[in-house]
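Chains shown are a subset, placed as in the full complex.
Per-chain residue numbering starts at 1, and chain names A and B are given in the order in which the chains are listed.
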């Protein structure tokens, strides 16, 4: 976390557009003209896809009118066909967490949320099982138990969508939610739903990845945080982590051992998302990591 | 490297057999009776396959007759159906290195060999290209340039086998040898030929794994050292390593970045092999790593 991000008066502007001379200048000149001091700046130009990405953290040195900034920057950057987001660095992103029975990622996210380490505002926890209600309740958050079967998937997802909409959630974190999602739902939350899969994707997709890993006798297991898309384990990868294993570890040992790296990898991906460090383009991510 | 392995008077006994009460005792009692002081001992019992593995490093406190030890231990351990190997810890294993054009792994292995860090006795370097002859010659080692085409594969492999046999090599290291090998050759060197593949197997098998990794937008690339079997990229895994990558890395950048982890992973696997730390069973390895 960079020095100034936590200041209540810092803002983050993130933008992308086709590559073209002047893309940086249109951003930096605009900021200077409006007396916004840039404390951190990263840009990247993808030569292969001819796409430009930029992220600026800045501190207004005079008064700041968010809506005026939005409107004027949209005008100024229009000729570059630039899409952008602007948010206060201190803004806590409204978030829904979805879980099943495993609670390690939920426990980890709730802890980081509680001590203010992760700038999210958790609006609710949704689960297809009742098990994690007490943990959620202790953090004084609403818990929605929405059971599901293969037959009721569409209705249940409609209920989930309702909770999301009613809560104003902008981010959905699948913290070991062990259910297939319909393409329609995936489409609906595209670009704002992060899943943690307990393998180094694209290896060991699908069910029971630690058991697959054990079968192959691998010496490293891992976890992958990614945006979901129509194919649950195939969305754009945000972050990956690994843990060493050996012959002494049964599949169940790997499950136990993998918990830490799942928690760390998911928390990192959520942090990157809410700090606007991630850009999506052509099924892959550009991540200005720290 | 454990404290005493380098002593000229240390020996390593490695054995495996079906699980049964008394497997440890038959080894440790025999060593004690022959006044062999155990400086390092590891055993593992695989509950799933009902198989027992043991490795002992010991120092004879009185005279040591290798052949008598072999003979008597074979007798003693016979009832347990135990297979075993016995070698002086200081013994340098006769080794052949096979390469193509990429020289990073060869350069690394030759360096470790030259300073005595890897207890191998390199007898020759074999390549299907002439490129690495000068590097090999500088280390005063013979270089066999044995070109190959899809049509001449069998003859070329016969030549390779001849070099292996004539040199007395017990270990073959495929240090980025970029040719398919026939099942017959793989069978011939089974259990004593180590390959380095530039991905985290079983992910990205086959050709151009870094390009595959780039396509998928992964955030970690890796390397896998494994024994070869009939299917070149599918043999028992010995060691794996990873390196972080991001959106700024083109496939060529990944190739460059992967070199270090390939060298380290291969050298580690070779060391484990010559220190008799690896056991093969049912297509997987037991590795008493350090």
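Quick note on the criterion: a contact is a pair of C-beta atoms (placed from the backbone, for glycine too) under 8 Å apart; a residue touches a chain by one contact, two chains touch by 3 or more.
Here the structure is a predicted model, which is why all the values come from computation and not from measurement.
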item: With 2 chains placed, the number the full structure-file assembly comprises; value: 4
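Heads up, the rule we're going with is that only the chains that are shown with their structure count from here on.
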item: Centroid spacing, where centroids are CA-atom means, of subunit A and subunit B in whole angstrom; value: 41
item: Of subunit A, residues touching subunit B in the complex; value: 44, 46, 48, 200-203, 216-220, 222, 236-242, 246-248, 250, 283-287, 289
